[in-house]
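In this view, the complex is presented without one of its protein chains, the others remaining in place.
Up next, subunit A:
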Amino acid sequence: MDDETLLDHFAQLKISEGHLLDDKVITCAKGDQKYVENVPHRLEEDFPEHIIGCKDFPRDKKIVSVTSRNVLKIRKSKNLELEEQIQCDYSATSICSLILGETLESIRIFFGSVVGELIDWQPGKEDKPVMRKGHKGMIFSIVADSKRIFTISDDRTIRMWAISDRGGSFCTAFGHTARPFTICLDPDSQLIYTGGIEQTVYCWKYTDREIKLTRKTSLSAGVIRKITLFNRQTLAISCQNGDILKIHVDSGGVPDWKVLKGGIVNFKVLNCGLVTLNTRDELKIYTNTGMFKLMCRVGNIKHMSSSSESLVAWHEKQLIVVSDILFYECDITPGPAPPLEEQQKVRKPHVFRLKLSMNIITALCWDNLVLIKTVDGSFAVYEYLDADSWQCLKRFTPENPSIMPSCFAKSKNYIYMGTTHGELYYTYLEDHKNDQMELALTKKECYDLFGGKEVTCIYPLKLCKPKFMTLGKTGVWATVAVLREGCPIMYPTKPVIHTFRILNSRTFSAASRIAWPCQFIDRKGNGGIQERLIVGFYGTSMIIWNSTTGLPVYETYCGGGHREWQLEPSEEDPSILDFHFIRDNDLCHQRIDLNSKEYVINTAHASSIVAASGTTEFLATVSLDGHLSISNAQGQLILPIFVGENLLCTDMRTDKDGHSYIIAGGGKSMISIIDFNHSELESHGVFSMRHLTQPDEGRVVAVKTCADEDSGPRFVVSYSSGVLEVLDFSLKSLATLELEDSLGIGAKIDIYDKDKLIVGTSGSYVMTFEMKDEQLKEMGRLKLLDRSGVTSIATSSDAIYVGCDSGHVYKCHVASDSSESTAIKIQSHLSTVVGIVVTRDTVLSISLDCAIVKSVTSSESTLVSSRKPTIIDMPNGMVKMGESKIVVVGDGIQIIDHLI
C-alpha cells in the first residue's frame, strides 16, 4: 500500500508502512498525536490544542504545524523542538487548513474557520491576514491545484478561489443535500471528489469557469470523513465508524462490452465450449480448444435453459443436453483426471440426445440431472452419465397439473424444486414407496416467504445436515433446514417424516430497493475470507450484493431485457467476474472487477457501535444503523447481519456444544434472537434468526441471555416502559414484572448464579430478582446515594459492581434486608461509566472520558492501580473476550490484550 497517500487520513503523521495494516491503523486513523506510539519523535502537549495541519519543509529542516487557534508553530525536524510560534491576527476558531509554499520564506497558510471565512495568511510578509468571504457555514476542507483553491463548507457548496488575486470565490457549486466533510482533487483529470453525511461520493468536473456534477457513487459505508486519491480513479475513503475502504470510481464512462452479433436468443458459455440458440431455431455448439470451432449444429430447437455446468435444449419430443462435466471418452464414470494433454483433447462439450414419447413443456438442468415436464402434466428427473446411460431417478405427477418448475437441485438424496408460483417441493429418493413430490413448506409459509412469486434459486449447502438456501423474485433470501425422522432402509415399515424449518429470511429492503436476486456466487474475497455474493437485477442494471449486509457491492448498467445471462468468477482471478448477457439479440460480455471497492478496515457498521458482547471465540457488536456483526477473537469480521434499525443492546452466550445465542434489541421495540453452530457459521454463514416485536413497551433497553440446563436458553429483556420480561427459546413470555415508576427503568441487567437477575435502574437502584416458577421475585434492593442512573453493571462471585452516570463505580452487596445492603465507591471517572469488566482479582471500568481504570481487589480492599487512555474516542462499551482480552467499542473496535 502506498502509505504516502494514506497519510492524510492519519492527520498527516508519518507512520511506517508496517503499521498500516495491523491494529495500529485504528490508532493512527484517529490522528491524535498522543497515541501514535512507535514513532521516533512524538510530542505531547499539556493543554492540547487541536492541530489542523502540518507540513515538512525539508530545505529548511523544519516542520510546521497550525492549530485551531490560528497559531503557526515552527519546529526542528530532528527532534520537534519548538523554535518559533506566530499567532495569526484572527480570532474565530479554524477547523481546517492548507499550507502552501516550499520554504519558510514563501509559506502561505489558508485557514477555514467556523464562521465560514477563508483566511489567507502569509506569515513572513504581513501582520494582518486577508479574510476571503463567500461561505455561509464552517469550512470543512481546503485543497488546491497550481492555480486555484477549492473549499467545501457546511453551506453545502464547493467554492473555487483564485490563488493569485486574494478576492472572493469566483465559482460556487451546489449539489450536496447534507453536510459534506471532505474534498479531494485530481488535478490531472480536473476532477473533484466530495463526500459527507450522505455516504455518497460526488464526482465533479471542473474548468476555469464552472464545476459540474458528473457522477454520484453511493457507498452505504457510514459517514464519509476523508477522501484521498490513491491514483487516477482509485480513492481511499475513511468513514466515521473507523472503516477505511478503497474504491475505484469510473468517471461515468461506458461499460466495456464485447459483443457477438446477430440473432442470438439464448446462450451458455461452458468451460470447454459455447452453445448458442439463434432466431433461426438453430442450436450451435462450439468447442474451445484454443479457438472456438463449430462442433455441431442442430436445427429445429426452440427452447433452452441452463445451469452452471450444463444446458438443456428442446423442441417437441426432442431433447438435447450439453454438459461441461468431464466424462472421459473411454471411461463413463467421472474418475481421476487424465494427464493434461489428454484433458486438452477431451475438453469439448458432451452432447446427449433423448427422444421422448411425448412433447416437452419445459426442462431444467442441474449438475448431471435433467428435470422434464411433459404435456401429460407429469414430471421426470433423469440422470445422465454418457450418451447411453440415462437413468430415471424419479417420475411423478403433481396434484396440481399447472405448476411450472423454475429451479431445482439435488443434495443428499433430496431433490428440491421451486416453482414459478413461489412453492417449494421436495422428494426423498431413498423412500421408494412414496412416488410423489411434496410441498416442503405449508402453503402459508410459502406465501409468506415468496409472496406467490417465482423461486429463482435453490442452493444446497455442503453440510452434514441437509440445509439449503433459496432466493425469491420478491427480493427474499432464506435458509431452510431439513429434519428427518425415520429411515426407510432400517425401519421400512415406519413412515419417514420430513420437517422443513426456515432458519432465517431476509429481504433486500435494507438496500432501499427491492430487486430480483437470482444467483449465489461463492468466492474467496480479500484476505482469503470466503464471501457469498448474490446477483440479481433491478431495472436496467445488474447488481451484486454482499449477501449478509444486503448492501450492493457492484452495479452495472446492462440495458433492459436481460432474461438470459451468465455470471461467474474468472479462472485466473476470483475477484474478476465474467458477465455474459443478451441484449438486442447480441451476446455481450463484460468483465467485472469486484476489487473496485475494497475494504482495508471493515467493521460492517455504518454508524458507531453502541453495544457489544463477547465470548472466548466471538465478538458481537451492534450499531444504530441496524447491523449486528459477528467477529472472531482477533476482531476480524465473520458475518455482518442486518437485523433491524436502531439497535441499542446485545448479549451473547456460548453453550458447551459449540452453539451460540445472540440477542439484540433496540428502538423499534424489536427483539431478535440469532443462534448458530460455530462450524456452520464459519464455513457457510448459516445461522437462524427470529424476531419478536413488543410495540407497547417502548424501546428495548437491555438484554441478557442465560441458560437453564433443563429448559434451554432464556432471554431477559428490559423495556423503556419499565417492564422486565423473561422469554424462552421460542420467544414465549415466561414472566414479566413492571418496575415502580420511582425506580426508573431497568437500564442494565446481568445474571449470576444462573437464575439470579441483577437490575441497575435509571433511578439509581440496584435490584436483585430470582427467576423461579415462571416468576420474577424481588430478593433485595439498594438505593445508591449518588442518585444518578446506573449505566453499567457486572458481577463476580461475591459482589455486584455498578457504574453510574456520575462516573462512580460501586461495589455492592444487595441483601433482602435493605439495611444490610452496602455500596462502596471504588473508582471515579470524570464522565459516565459505560462498561465494567470483572475478573477474579481485578475490576476494570471505562467511561466516556476515554480512560480505563483498573483496580486490584482483595478480600479487604479495592485499590486503583492504573489509568489508561483508550484509542476509541467515544467508547460505548467494554466487554471481556476469553480470559485475558478486553474489547472497547465505540467509533471503532479496540482490542486490548494484556490489561487483565
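Some points to look at:
The working rule: a residue touches a chain if its C-beta (ideal position, glycine included) is under 8 Å from a C-beta of that chain, and two chains touch if they have at least 3 such contacts; residues count from 1.
Rule of thumb we're sticking to: contacts and distances are computed from a predicted model.
Of the names listed as "AP-1 adaptor complex mu subunit Apm1", "Large ribosomal subunit protein uL15m", "Gaa1-domain-containing protein" or "Putative tRNA (cytidine(32)/guanosine(34)-2'-O)-methyltransferase", the one that matches the UniProt record for the absent chain is "Putative tRNA (cytidine(32)/guanosine(34)-2'-O)-methyltransferase". The hidden chain makes contact, of the residues A:Ser65, A:Ser669, A:Ser845 or A:Thr862, with A:Ser669. Among A:Arg108, A:Arg156 or A:Lys453, only A:Arg156 touches the chain left out of the display.
Screening A:Leu80, A:Val114 or A:Leu737 against the full complex identifies A:Val114 as the residue touching the chain left out.
If you put the hidden chain back, the residue from A:Lys78, A:Lys125 or A:Lys258 that touches it is A:Lys258.
Within subunit A, the residues in touch with the undisplayed chain are 30-32, 46-50, 68-69, 91, 93, 95, 114-116, 135-138, 140, 153-157, 174-177, 179, 181, 213-216, 223, 225, 240, 252-256, 258-261, 269, 274, 284, 286, 288, 291-294, 557, 587, 589, 591, 667, 669, 695-699, 701, 719-722, 741-742, 744-745, 747, 762-764, 786-789, 791, 805-808, 828-832, 848-850, 869, 873-874, 891.
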